[in-house]
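Every protein chain but one is kept in place in this view of the complex.
The block that comes next holds chain A.
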Amino acid sequence: MLKFTDKGIYCKQADLYIDPWKPVKNAIITHGHSDHARSGMNNYLCHTETMPILRLRLGADINVQSLPYNQEISINGVKISLHPAGHIIGSAQVRLEYKGEIWVVSGDYKLIPDGLSVPFEPVKCHHFITESTFGLPIYNFPSTEEVYASINQWWKQNAAEGFNSVIIAYALGKSQSILHHLDQEIGDIFLHGAVANVNNAFNENGHNFPGTWVSPEMDRKAIKGAMIVTPSSALSTPWIRKFSPSRAALCSGWMQLRGARRRSGVDRGFVLSDHCDWSQLNEAVLATGAENIYVTHGYQTTYAKWLCDRYQLNAIEIKTQFEPATGDLD
């Protein structure tokens, strides 16, 4: 029912693409990250909580319809529904059913709850499309409580030693889960504009994320022992100097590897990811009961081979345009 084309994953029967990377007529978007939500589509369909993000990032004038989780619509005989992916707020797996054949496009997902997004729900299907960003047995993420406790501990220690703490994280998703878990007793929280914009979009829809946007006029003397949350793009700008003396930490699944940690050049690396680690991936794939697995961006060759070898699944790798960039914060 689905085909992998040079524009993205295509359903001919319903004439729609999922997360297409070139302009098409109809697009279902799994979530708001820029490698999934691109501009130029005539019609967008996404989860209710992703809508404000698409408007923020792709323009207020886009033609977008939204769906809550687990509500089925039908297009030319194809039953379509969205299901929680647990990746970020509003992230969805797309389930498509036609004449009894069921496909699930999972987009990005994780199994460990982050306390914010609706937790991942396995969906039974015949064909399952999965990413494999951390699809190697070296990736076994620590529990998130443990990580958040050490982030707060780090902040506290820095504040006591007269340093500001700068957390580098993806503006959409990771930043919000971190903000949600910061201990506000420790000090003030400041935000980069990119993070503040995403927060505003969410806050208008009933969320409540802490933190003050740091405007260019803001007096740096007011910032002491504080926590600053910013995407990596701000690191090479003068903006970041406002917070000196400061220590910086990167929050990413890549921080699991010592080499990546050291190469990143920051003071600390916290292993915190919105993707599945090795055991989560295996658990998720098996839970779908699918016989046919399509492995996309990440370690697709290796992970597909593992699924064939170990679980006798019909797993194939789908070549994407690029090899994974190792410094990716996603």
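Keep in mind that, in the parts below, a residue touches a chain if its C-beta (ideal position, glycine included) is under 8 Å from a C-beta of that chain, and two chains touch if they have at least 3 such contacts; residues count from 1.
We adopt the following convention: contacts and distances are computed from a predicted model.
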Query = Name the absent chain by its UniProt protein name; which of "DNA ligase (ATP)", "Urea ABC transporter ATP-binding protein UrtD", "Dye decolorizing peroxidase" or "Xanthine dehydrogenase subunit D" is it?
reply = "DNA ligase (ATP)"
Key: Residue, one of A:Ile62, A:Leu111 or A:Leu136, that touches the chain absent here   = A:Leu136
Request  = Specify the residue from the set A:Leu56, A:Ala260 or A:Ala287 that touches the hidden chain.
outcome  = A:Ala260
Those residues of chain A which, in the complete complex, touch the missing chain = 136-140, 256-260, 262-263, 265, 267-268, 299, 302, 305-306, 309-310, 323, 325-327
